[in-house]
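All protein chains of the complex are present and in place, except for one that has been dropped.
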Amino acid sequence: MDNAPRPRSPHVQVYRPQLTSVLSFGHRLSGIFLSLGAVLLVAWLLAAVTGSASFGYLNAGLGSLPGLALLFVWTLALFFHLCNGIRHLFWDAVIGFELRTIYLTGWIVVFASIGLTLVTWALALWQMG
Amino acid sequence: MLIASSDEQPRRKLLKRFPVPYNAQVPKEFRIQPGKSWPVPDGAKRIKRLNIYRYNPETGEPPRIDTFAIDRDKCGPMLLDALIKIKDEIDPTLTFRRSCREGVCGSCAMNIDGTNWLACIRDLDEIDDPATVYPLNNLDIVRDLVGDQTHAFAQYAAVQPWLEAEPPADGKEHLQTPEQRRELDGYYECILCFCCTSGCPSHWWNGDRFLGPAVLLQAWRFIADSRDEATGKRLDELEDPFRLYRCHTILNCTRTCPKGLNPGKAIAEIKHKMITRQS
Partner (left out) sequence: MANDENHIAVQRARGLGSARAGVSAWRWQRVTAVALVPLVIWSLASLIAVAGGGREAVVGWLAQPAAAIPAILLLIALFWHTALGLTVVAEDYLHHGGVRMIAVALIQLGCLVLAVAGVAAVIMAIATGASG
């Protein structure tokens, strides 16, 4: 047989996005975004405890409009990763692999994430007056 | 919105493909080009258009997408009927694998409208107009819709997909109760069409070392078989960050299986066995 190079058939370029692959990619993307937030959390804690001026700057930055938008997206990522993570834990116990259940729980995760984010923000804003 | 079995097509498709460049990561000489538009048959009332991936290694040209139009009133109901009609009457160089035409051999597996299925059991009513027909994903292309499955079958051979057991003392059959035999249901029926493995993003990125859903389902079929005596050895061979643990439960495999099987569940069962043998 000849060993000339041959083209590889397209994959991500042509495969149709489905609930399965989209939610899985969302789980990964939200995880990466949460990691960046975790770095910021440690920076914030250190700034608070060492009494440095950066605490004020961080709080001001987070309280600004773009900062609040970022926090909103971060809480959405948090709730999505949390709810989808629980869905993953059920799968690890070999529960819920029927296609109908995969789709039902997938949509529940999507709506629960959005709902929990909105409720949390409503509570937080009400509590801070 | 709620899919209950893999043969269901969604009523609305928000996105036909991920928003990445069409020829992303493809070397320049293999970038897919627009191809030939074949003539529409005269006097046809019901026309179906098909955009089909073409590649001829003998011409040195890059792969292209040809558009064919067929008269549905003069063609069988399935996509495979349309492909055979095109080969018979329009372009005899169109190349594809096929055999049983009833969904049991796995030869005509291809990517239809973005997802993998068997052409012989995909009704022309269920696909778009124009429909897109690509070969199974992430395979080296031999010609047109025929992909090189050597590596996929090599991974299959590597899990030793046969019964490993000492002959019974009386020299007759390995006995198995009906309950033990039921453990194999949903796994033995695999026809090795590789729709699932081709549709697995983890296999796209790490297909050289990740075994993929089809092979892992067959590996589970033998681990679950009460007659097999090499369970420990099989699990040892699978316990690898790449061979097994590149599976992140994406579940494209279960969504696409044309036989309605559940590779995702089989892999979860293997991972469960991995944990239970450690505690």
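A and B label the chains in the order they appear, each numbered from 1.
Operating definition for what follows: a contact is a pair of C-beta atoms (placed from the backbone, for glycine too) under 8 Å apart; a residue touches a chain by one contact, two chains touch by 3 or more.
Everything quoted here is computed from the prediction, not taken from an experiment.
Chemist: For the chain that's not shown, point to the residue among B:Arg31, B:His151, B:His174 or B:Arg227 touching it.
Modeler: Considering the complete complex, B:His151 is the one touching the chain left out.
Chemist: Looking beyond the chains shown, say which of A:Ile32, A:Ala69, A:Ile95 or A:Ile114 touches the absent one.
Modeler: In the complete complex, the chain left out is touched by residue A:Ile32.
Chemist: Where the complex has a chain not shown, which of B:Gly43, B:Pro92 or B:Pro241 is the residue touching it?
Modeler: Checking each option in B:Gly43, B:Pro92 or B:Pro241, the one touching the absent chain turns out to be B:Pro241.
Chemist: Can you list, in ascending order, the subunit A residues touching the missing chain?
Modeler: 1, 28, 31-32, 34-35, 38-39, 41-42, 45-46, 48-51, 55-56, 75, 78, 82, 85-86, 88-89, 92, 120, 123-124, 127-128
Chemist: Touching residues of subunit B against the unshown chain: what are they?
Modeler: 150-151, 153-155, 157-158, 202, 205-206, 208-209, 236-246, 248, 271, 274-275, 278
The rule is simple: only the chains that are shown with their structure count from here on.
Chemist: I'd like the Å distance between the centres of subunit A and subunit B, where a centre is the mean of that chain's Cα atoms.
Modeler: 31
Chemist: Under the touch definition given earlier, write down the residues of subunit B that touch subunit A in their complex.
Modeler: Of all residues in subunit B, those touching subunit A are 1-6, 10, 13-18, 20-24, 26-27, 30, 32, 53, 55, 57, 62-63, 111, 113-115, 132, 134-142, 147-148, 198-199, 201, 204, 248-252, 254-255, 262, 264-265, 268-269, 271-272.
Chemist: Which stretch or stretches of subunit A touch subunit B in the complex?
Modeler: 2, 4-21, 24, 28, 88, 91-94, 97-100, 102-104, 107
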